[in-house]
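The complex appears here without one of its protein chains, the remainder shown in place.
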Amino acid sequence: MEAFTSLAGGLAVAIQPANLMFALIGVLLGTAVGVLPGIGPALTVALLLPITFKLDPAGSIIMFAGIYYGGMYGGSTTAILINTPGESASMATALEGNLMAKAGRGGPALATAAIGSFVAGTIATLGLTLLAPYLVDIAVSFGPEDYFALMVVAFVTVSATFGDSPVRGLTSLFIGLMLGLVGIDLLSGQSRLSFGVPELYDNIEVTTLAVGLFAVGEALYVASRRHIQEEKLEAVRGSLWMTKEDWKRSWKPWLRGTMFGFPIGALPAGGAEIPTFLSYATERRLTKHPEDFGKGAIEGVAGPEAANNASAAGTLVPLLTLGLPTSATAAMLLAGFQQYNINPGPLLFAQNADLVWGLIASLFIANVMLLVLNLPLVGLWVKLLTIPQPWLYAGILVFATMGTIAANPSPVELMMLTVFGVLGFLMRRFDFPIAPVIVGLILGPLAESQLRRALSISLGDPMTLLQSPISATLLTIALLALVLPFFLKGLGRFKAVED
Amino acid sequence: MASSSQRRIDVAGLVIALILLVLAGIVWWDMTKLQILSPYDLGPKVMPIIVSGCLILLAIGNAIGALRGDLPVRDSLDWKPIILILGALACLIVLIRFGGGFMIGTALLFAATSTAFGRRAFVTDFIIGAVIALIVYVLFAKLLTLSLPAGPLERLF
Partner (left out) sequence: MTQFRKGLWRGALAAAAVAGFVTSAAAQMELKIMAPAAPGGGWDQTARSMQQALTQSGVAKSAQVTNVPGAGGSIGIAQLVNNSKGDGNQLMVMGYVMVGALLTNKSPVTLDQTTPIARLTTEYEAIVVPADSPIKNAKDLAAAIKADPAKVTWAGGSAGGVDHIAAALFAKAAGADPTKINYIPFSGGGEALAAILGGKVTAGISGYGEFESQVKAGKLRLIGLTSAKKTANVDVPSIKEQGIDLEIANWRAVVAAPGISADQKKALTDAMDKMAKSKEWQEILKGKGWEDAYVSGDAFTKILAEEQARTKEVLTAVGLVKS
């Protein structure tokens, strides 16, 4: 109960008009930059740090929290509407979300994303309030072998969603894994597949690949087919708002997404990508409307969006309790703290309690604000789709390139964007699924370095993977996920014979 | 709708298989050039070996599919808009590489894409693109102090 009194105290700090103002500026700025691919909340906070140097600590940190959450919303809006995920965490949202938008269901897609983010953000912030001290112990006990096992679970479950041709799905995945090799190998410091081009040393940027494959690839594909099939976009077909059916199909994915996002986000090397893809795979498997997946299933938007936002709150667990920055944005928040000589760490809750609870409270407020701002805007956002097609696609390409240049003003980065665009075009034309490429690029290097770290620590003994209880459990789950479908299929056939 | 009577060898599918094979070769060749091996872990070579090996298997899988004509039916293709868009992207890259700034390139990209999608108002679209680029430039460079590639146009502001 102590947590709640402290939280109430925090709310009192956060609803001071000045701080509300900072939260508002934060969410607006965050949404604006989240819309652009390549420019994420971390970059924005970094650029604003010197400006806020003279503000009071509470105000500027509250503003940064607003930017953090706002960035998430902005990223998913473009993912849904124009298939241009603003950051890697909204990639899973783009898969079904954009299909919904094309089918005239952009309204419900945006609404379920906004409400799902709100629900997940609120639950996760509550989790942060109540569970942070306990959760952090578990989080720290995760070793490299456990992370590797988690990646295996992610690979296995996500692979099941690769579509109907295993050869084509795996081809896509291995192209992604190959792209993941490009750059300096973290553990040995040597460059692989870089051919002496220094721009390739820093690995391939996930957003560059995603924007190339999704946005540029699609623009090329649609343009090449205009003479056969004029793509007709209807901004609104049916209801602009979520129907009763939509609510019914959304609430469970919201909760499940939160369950994935918050704990994995709290892990020091968890991130937001794994929970979003896990949530997508889970919803696809559990849905009562499997026929909708691939055509725009609302579950595929509700789950990943919730997971995305919950993981953002999860990242704050190690940051506030241990001073561990586990994402780029968290690292910037940390720099923000340090600028005022506040050192997040084990003593932060004791030494700067008002500030911490003010921050947590302002996360609640930022969430409410984003919901209030975004829901009425849904109608307006959807209108974007009624822009004449030439301008819409021209705008998408301009956005895609500008986001890329702003994050890294190098012609090589733009060349990569173009090459990935051509790749995306070819993959669409020859019917290769696109998501596995991104999954491969994200998970491949992570899995490789965690396994190598684990083996380094155990001096090469692979049994370390089974000796850790967490890793052993996760690997069992992965095995079950791999085998169970076949077993169930066999059982079903057996039953059919019985009947 | 690929009925078995219509099945024939798919040349494009074979090309895909060949490309995968080439990629596998590049990954392997690159792996052999790694010199530094970590003393205790698997080293940097294991992952490229796995990827290369699996790409070879997948090349075979794709080739079998192509020989059986399993690939999905493809529609005819209009190359003109693709060339237009890629050309504009190439111009943008060249302009940025040689200090032409991003505004002209962005405006060109906007106008070319919109032409590729069937509009016939290049000049109008060019101006629209330039205005969008200008707004973004002012927002980024002045408000967020991000350094965007500048050319003669950008220096005016």
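Every chain is named by a letter (A and B) in the order it is written, and numbering of its residues begins at 1.
By definition in this document, a contact is a pair of C-beta atoms (placed from the backbone, for glycine too) under 8 Å apart; a residue touches a chain by one contact, two chains touch by 3 or more.
Computed from a predicted model, the values in this text were never measured in an experiment.
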Q | Visible chains that the absent chain touches, using the contact criterion stated earlier | A | A, B
Q.
Using the touch definition from the top, which of A:M332, A:V439, A:L465 or A:A478 touches the missing chain?
A. A:M332
Q) Taking the entire complex into account, which one of A:G104, A:P144, A:G217 or A:G421 touches the absent chain? A) A:P144
Q.
Going by the contact rule already stated, which one of A:L187, A:L240 or A:L482 would touch the omitted chain in the full complex?
A. A:L187
Q. Of the residues listed, A:M242, A:L322 or A:I438, which one is in contact with the missing chain?
A. A:L322
Q | On chain A, residues whose C-beta touches the chain left out of the figure | A | 16-18, 21-22, 42-43, 45-47, 49-56, 59, 139-144, 184-191, 198-199, 201-202, 268-269, 318, 322-326, 328, 330-332, 335, 338-341, 343-348, 407-410, 449, 453, 456-457, 459
Q) In terms of residues, what is the contact footprint of the unshown chain on chain B? A) 35-36, 39-40, 142, 145-147
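As a convention for this text, only the chains that are shown with their structure count from here on.
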Q: Averaged over CA atoms, how far is the centre of chain A from the centre of chain B? Could you give it in whole Å?
A: 23
Q: Report the residues of chain B in contact with chain A in the complex, numbered from low to high.
A: 12-13, 16, 20, 23, 26-27, 30-31, 34-38, 40-44, 47-48, 51, 54-55, 58, 61-62, 65, 71-72, 74-79, 81-82, 85-86, 89-90, 92-94, 96-97, 102, 106, 109-111, 113-119, 125, 128-129, 132-133, 136, 140, 144-149
Q | chain A - residues contacting chain B, complex | A | 39, 43-44, 47-48, 167-168, 170-171, 174-175, 177-178, 181, 185, 187-190, 192-193, 195, 216, 219-220, 222-229, 388-391, 393-395, 397-398, 401-402, 405-406, 409, 411, 414-415, 417-418, 421-422, 425, 429-431, 444, 448, 451-453, 455-456, 459-460
